[in-house]
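One structure follows; several queries about it will come next.
In this view, the complex is presented without one of its protein chains, the others remaining in place.
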Amino acid sequence: MKRSVQSTILLLLFIVALLAAPVLLSEFYVTLLNYIGLYAIVALGLVMLTGVGGLTSFGQAAFAGLGAYTSAYLTTVHGVSPWLTLPAGLLVTAIVALSLGLVTLRLSGHFLPLGTIAWGISLYYLFGNLAALGGHTGISGVPPLYIFDLEIRSGREFFYLIWAILLALILATRNLLDSREGRAIRALKGGSVMAEAMGVNTPRSKIVVFAVAALYAAVSGWLYAHLQRFVNPTPFSLTQGIEYLFMAVVGGVSHVWGAILGAGLITVLKQWLQDWLPRLLGQSGNFEMIVFGLLMIIVLQRARDGVWPMLQRFFPQDVARARSDGVRRLEKRPLPESGSVLLEVTDASKCFGGLVANDRVSFRVRAGEIMALIGPNGAGKSTMFNGISGVDPLTSGRVSFRGERVESLPARRIARLGMSRTFQHVRLLPAMSVIENVAIGAHLRGRKSFIAAACRADRDEDARLLQEAALQIERCGLRDQMYEPAGNLPLGRQRLVEIARALAADPCLLLLDEPAAGLRYIEKQALAELLRRLRAEGIGILLVEHDMEFVMGLADRVVVMEFGRKLAAGLPEEIQRNPAVVEAYLGGVE
Amino acid sequence: MDLQIALLLGQDGVTNGAIYALLALALVLVFAVTRVIFIPQGEFVAFGALTLASLQAGRLPGTVWLLLAMGTAIALIEGSAAMRARRFRRLPLILLINCGAPLLLAASLLAVSPAELPLLVQVLLTLMLVVPLGPMLYRLAYQPVAEASVLALLIVSVAVHVTLTGVGLLFFGAEGSRTPAFTDVSFEVGDVVLQGQTILVIVASILLIVALYLFFERTLYGKALRATAMNRTGARLMGISGNLAGLLSFTLAGAIGAFSGVLISPITTIYYDSGFLIGLKGFVGAIIGGLASYPVAAGGAVLVGLLEAYSSFWASAFKEVIVFTLIIPVLLWRSLKTRHVEEA
Partner (left out) sequence: MSTPLTTEERSVVLEVSDLSVSYGKVEALHGLALRVHRGEIVTVIGPNGAGKTTLLSALIGLLPMRGEMSYLGERQSADRSVEQLVRQGMTLVPEKRELFAEMSVGDNLLLGAFDRYRAGHRDQLETIDHVFDIFPRLMERREQMAGTLSGGERQMLAMGRALMAKPRLLLLDEPSLGLAPLVIREIFRTISQLRKTGVAMLLVEQNARAALQVADYAYVLETGSVSLEGPSGTLASDPRVIESYLGFGGRQ
């Protein structure tokens, strides 16, 4: 509580300073602050896109251009009210961003920025060559804004409007990031495999975050058009798009406040350099770009997180916490009857080039049983897991889960049916707290979306999700580390976090890839106890594990794999006596 | 448009396309080996063209100062590292390579009057001035962040591009230059006039592509670069360090860029910032090849050249719009073709 009081006080102080600024400062500084505000709105979108989502764009200036030109054209040519041109501009921007996103986001991450470079250039030339948009001279006579009868015309009046919008967007962005969908966006940075396996529709998350960033830029462009009351192509060129990215990176690309800081630093620096450099070099030109470029290279080499983290330690940090009071528990999925077949794998094969990793393997897992998949390293067990869970589909064969054929479904669809998994190579977001990591597992159990999250209409549901995460964390014996960054835990405990995350999905089939590796004896016993309890509840568990003592004491049935094939199957005692298995495991030289 | 105009435009398109193809190959190479999306490739074209133009005009090319500045920066970085490691014996070599060689080059340029030298020598001097900027750039900008994500490297690339454009303005000024044609010969085939210049560019491009092919297929260093592109860890374990591969591929990229600049300098007027758009057209080609396939990238680049030539006839104001919008259907096509699977 104390921390959030502190941050509220800081926020209020900031607002008071903003309110006072136009009164105290000269016209020149008010104009400068107006531009900083406008730029920061665009940079804020880039923070979401680049720092949080792990994508990037050089074309934000072009999106600002769409917002500005839409409004300038509609107000001057058709006399439409600016308050109607804002939604129109947003609509145009959203359509362009969504189509650009749909085209590039299925490709590797670098195609989006490349696409935005190309699109930034073509839009710039389009603005400059369309006669209807005034060509390179642009459109003048854009009307000022009115709020009821109040005309917003002067820089000081605009100041309040710009900064009010900026603050509102910052708060909305923070709210969004601290929500179910926000955690899904943050999960994108860790690669899409884990997020997809937790049911996150990663292409959708990427497109949404890209569109949101574009819309922020469009808002900034709309404000710009009515502040300047004139638009031409120059401020919407690729160069400006690059400058926006510089602001975000220099300020601190993973922090919402970094957007304001970066916009401020770059704008002030530019002002200063534009005064000094031409005098210093004895010729005129955009020489500040040399300094910006070098500054950027140095920031990326020496302090990739930008300037904000250096200031951040003076500010209190909020961590999402679970509420214990009066939160209704999430509904649980009805489990299939114990003993019924949950998963049936038939003739599953997987080839990588000339290498056959799985060769016509068949087995079943029933509700309420623990089935172990064992075999020497490289026998193809993890490949089988990836095939079943849809992470890396099989080459041939059938997988049916709760009576439904799933071998060609994407991982997130399979997850929705109630299959949840852990990874052999732990896939957590190391900088995020344990509870937030686990809450990603509960993604499919919430339904509130982006807009609800941005205006905090999702608090009730989010509290239930966090409470669920907290319960699963306690169940896995990690209560004391709930609010620590997941990356600080020893590897064995990180595996337990993965189990908690899988459990938060309320699965009826749990796929555990080497859950006991790296655990101490006591921890292994606790884990075995937890798995027995889950079994008693009626959950089916498919387990890959190397610790024979662990497996043999726990599993109901065992399937042994060896170089891609099923070697044997049966009760643990039968397996231990099977000569072929003993040979496979010990495979001596002579 | 009659056949003659169509053929004329086709000639223009293929000529530019051949240069875009060279750039596309360099971009694919650099990306495959170092994961760097080499946005500043185009600056090498501009620097190559402007350096040749300066030499022919009898001026000392600004690239000399850039070479000296970057050499000094490297000498400072490497020198202080050597001092910290107490390896004082390495200092003279560091100084000689990074400061001595550029100084020597500058001195010899001052000693002779470059304008009177034969064209071939001028071209050689241009290459000597511009190509080393490639590995130097790798050393200064990319090597310290070689392990960063593709995205971070891309942002570095954009920063380097911005810096070099500013530097280009500083050293070459805002005026453009165009060098005289290498040859005035022309051939008449039926109704069509084939420019000797066109043939020269195409032949030179093909020769360079063949030379690159031989380098990658026949030499162990070429194979080492391909190996790095296929499997970085595997290559490191063979003693092919990321830095060696990076320096080598950036040298090739620098050479291809500078050479393209020499080829393009008599065809169009080149300004300090012209390189960017030229390089990006190579990029559109490289993206057609998915940043992975050399032949498709080269073919795509020729296609870009043709598209540009014909659209400059039909809708010259929208030339750039058309060329760069081409990337959208291309990306859509690639997106429908690939099923992107991350390493599990």
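Going in written order, the chains are labelled A and B, and every chain counts its residues from 1.
One rule holds in what follows: a contact is a pair of C-beta atoms (placed from the backbone, for glycine too) under 8 Å apart; a residue touches a chain by one contact, two chains touch by 3 or more.
Model, not experiment: these values are computed from the prediction.
Trainee: In the whole complex, not just what's shown, which of A:Asp305, A:Glu474 or A:Asp547 touches the removed chain?
Mentor: Candidates A:Asp305, A:Glu474 or A:Asp547; residue touching the omitted chain: A:Asp547.
Trainee: For the full complex, which residue in A:Ser99, A:Thr137 or A:Gln576 touches the chain that was left out?
Mentor: The single option touching the absent chain is A:Gln576.
Trainee: Of the residues A:Pro87, A:Gly339 or A:Gly378, I need the one that contacts the missing chain.
Mentor: The one listed residue touching the chain not shown is A:Gly378.
Trainee: Under the stated touch rule, tell me which residues of chain B contact the chain that is not displayed.
Mentor: 220, 223-224, 226-227, 230-231, 233-241, 244
Trainee: What chain A residues would touch the chain not displayed?
Mentor: Residues in contact with the chain left out: 353-355, 376-380, 430, 487-492, 494, 514, 517-518, 520, 546-548, 552, 562-564, 576, 582-590.
Rule of thumb we're sticking to: only the chains that are shown with their structure count from here on.
Trainee: Take the average of all CA coordinates in chain A, do the same for chain B, and state the distance between these two points in whole angstrom.
Mentor: 36
Trainee: Residues of chain A touching chain B in their complex?
Mentor: Listed in rising order, the residues are 50, 54-56, 58, 100, 103-104, 106-111, 113-115, 117-119, 121-122, 125-126, 129, 191-193, 239, 242, 245-246, 249, 281, 283, 285-290, 292-294, 296-297, 300-301, 304, 382, 386, 391-392.
Trainee: Would you tell me which residues of chain B are touching chain A in their complex?
Mentor: Touch list, chain B to chain A: 37, 39, 141, 144-145, 148, 150-152, 154-156, 158-167, 169-170, 173-174, 277, 280, 283-284, 287, 291, 317-318, 320-321, 323-325, 327-328, 331-332, 334-335, 338, 340-342, 344.
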